[in-house]
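Worksheet: one structure, shown below.
All protein chains of the complex are present and in place, except for one that has been dropped.
== chain A ==
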Amino acid sequence: MKHIVKIMAVVVAISASWLGLLQTSIVSQDYTWLLPIYFIVSLGCYGLLMVGIGLMQFPTCPQEALLLQQVLYLRFFCNLLLYIILAEDILEAKDFLKPRGVDVGSD
(Lines give C-alpha, C1' and ligand atoms only; values in the text may rest on other atoms or scores of the structure.)
Protein backbone atom coordinates (compact mmCIF):
# COMPACT_ATOMS: atom_id res chain seq x y z
CA MET A 1 0.00 0.00 0.00
CA LYS A 2 2.74 2.42 0.90
CA HIS A 3 4.56 1.64 -2.32
CA ILE A 4 1.50 2.55 -4.37
CA VAL A 5 1.15 5.80 -2.45
CA LYS A 6 4.78 6.67 -3.11
CA ILE A 7 4.48 5.89 -6.81
CA MET A 8 1.27 7.92 -7.09
CA ALA A 9 2.99 10.83 -5.35
CA VAL A 10 5.86 10.70 -7.84
CA VAL A 11 3.44 10.56 -10.80
CA VAL A 12 1.43 13.51 -9.43
CA ALA A 13 4.62 15.52 -8.86
CA ILE A 14 5.85 14.87 -12.38
CA SER A 15 2.53 15.76 -14.01
CA ALA A 16 2.25 18.90 -11.87
CA SER A 17 5.72 20.01 -12.97
CA TRP A 18 4.78 19.26 -16.59
CA LEU A 19 1.59 21.31 -16.32
CA GLY A 20 3.52 24.13 -14.69
CA LEU A 21 6.02 24.04 -17.53
CA LEU A 22 3.12 24.22 -19.98
CA GLN A 23 1.54 27.22 -18.31
CA THR A 24 4.61 29.35 -17.71
CA SER A 25 6.28 28.52 -21.06
CA ILE A 26 9.84 28.40 -19.81
CA VAL A 27 10.54 26.29 -22.93
CA SER A 28 8.34 26.73 -25.97
CA GLN A 29 4.99 24.97 -25.84
CA ASP A 30 5.75 22.75 -28.82
CA TYR A 31 8.53 21.06 -26.87
CA THR A 32 6.48 20.71 -23.71
CA TRP A 33 3.73 18.77 -25.46
CA LEU A 34 6.24 16.22 -26.72
CA LEU A 35 8.19 15.91 -23.46
CA PRO A 36 6.29 12.95 -21.86
CA ILE A 37 6.55 10.76 -24.95
CA TYR A 38 10.19 11.70 -25.32
CA PHE A 39 10.90 10.62 -21.76
CA ILE A 40 9.07 7.32 -22.20
CA VAL A 41 10.97 6.53 -25.39
CA SER A 42 14.30 7.46 -23.80
CA LEU A 43 13.44 5.29 -20.78
CA GLY A 44 12.84 2.31 -23.05
CA CYS A 45 16.09 3.06 -24.85
CA TYR A 46 17.95 3.24 -21.55
CA GLY A 47 16.56 -0.13 -20.48
CA LEU A 48 17.69 -1.67 -23.77
CA LEU A 49 21.13 -0.13 -23.32
CA MET A 50 21.46 -1.58 -19.83
CA VAL A 51 20.46 -5.01 -21.12
CA GLY A 52 23.03 -4.78 -23.91
CA ILE A 53 25.80 -3.65 -21.57
CA GLY A 54 24.93 -6.36 -19.08
CA LEU A 55 25.07 -8.96 -21.84
CA MET A 56 28.46 -7.70 -22.92
CA GLN A 57 29.88 -7.82 -19.42
CA PHE A 58 28.34 -11.08 -18.32
CA PRO A 59 31.20 -13.36 -17.23
CA THR A 60 31.09 -16.88 -18.56
CA CYS A 61 33.30 -19.43 -16.81
CA PRO A 62 34.69 -21.66 -19.56
CA GLN A 63 35.73 -24.59 -17.35
CA GLU A 64 32.40 -24.69 -15.58
CA ALA A 65 30.61 -24.50 -18.90
CA LEU A 66 32.61 -27.48 -20.16
CA LEU A 67 31.91 -29.48 -16.99
CA LEU A 68 28.22 -28.69 -17.25
CA GLN A 69 28.18 -29.85 -20.86
CA GLN A 70 29.84 -33.13 -19.86
CA VAL A 71 27.37 -33.65 -17.02
CA LEU A 72 24.48 -33.15 -19.43
CA TYR A 73 25.92 -35.67 -21.88
CA LEU A 74 26.42 -38.19 -19.09
CA ARG A 75 22.84 -37.82 -17.83
CA PHE A 76 21.40 -38.16 -21.31
CA PHE A 77 23.43 -41.29 -21.90
CA CYS A 78 22.32 -42.86 -18.60
CA ASN A 79 18.68 -42.12 -19.38
CA LEU A 80 19.09 -43.72 -22.76
CA LEU A 81 20.60 -46.86 -21.23
CA LEU A 82 17.84 -47.11 -18.63
CA TYR A 83 15.19 -46.76 -21.32
CA ILE A 84 16.78 -49.50 -23.40
CA ILE A 85 16.99 -51.82 -20.41
CA LEU A 86 13.48 -51.17 -19.15
CA ALA A 87 11.56 -50.71 -22.41
CA GLU A 88 10.09 -54.18 -22.37
CA ASP A 89 8.92 -53.88 -18.75
CA ILE A 90 7.44 -50.46 -19.50
CA LEU A 91 5.38 -51.85 -22.36
CA GLU A 92 4.19 -54.75 -20.22
CA ALA A 93 3.11 -52.41 -17.42
CA LYS A 94 1.24 -50.14 -19.85
CA ASP A 95 -0.67 -53.03 -21.38
CA PHE A 96 -1.49 -54.29 -17.90
CA LEU A 97 -2.74 -51.02 -16.45
CA LYS A 98 -4.57 -49.46 -19.41
CA PRO A 99 -7.54 -51.91 -19.46
CA ARG A 100 -7.88 -51.35 -15.73
CA GLY A 101 -8.46 -47.65 -16.36
CA VAL A 102 -5.23 -46.24 -14.93
CA ASP A 103 -3.89 -43.18 -16.76
CA VAL A 104 -0.58 -44.36 -18.19
CA GLY A 105 0.05 -41.68 -20.82
CA SER A 106 2.37 -38.79 -20.12
CA ASP A 107 1.43 -36.54 -23.10
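In this text, a contact is a pair of C-beta atoms (placed from the backbone, for glycine too) under 8 Å apart; a residue touches a chain by one contact, two chains touch by 3 or more; residues count from 1.
Note that contacts and distances are computed from a predicted model.
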From "Dolichol phosphate-mannose biosynthesis regulatory protein", "serine C-palmitoyltransferase", "Signal peptidase complex catalytic subunit SEC11" or "Ribonuclease P/MRP protein subunit POP5", the hidden chain's UniProt protein name: "Dolichol phosphate-mannose biosynthesis regulatory protein"
Sole contact to the chain not displayed, among A:1, A:37 or A:84: A:37
Absent chain, residues of chain A that touch it: 30-31, 34, 37-38, 40-42, 45-46, 48-49, 51-58, 60, 62, 65
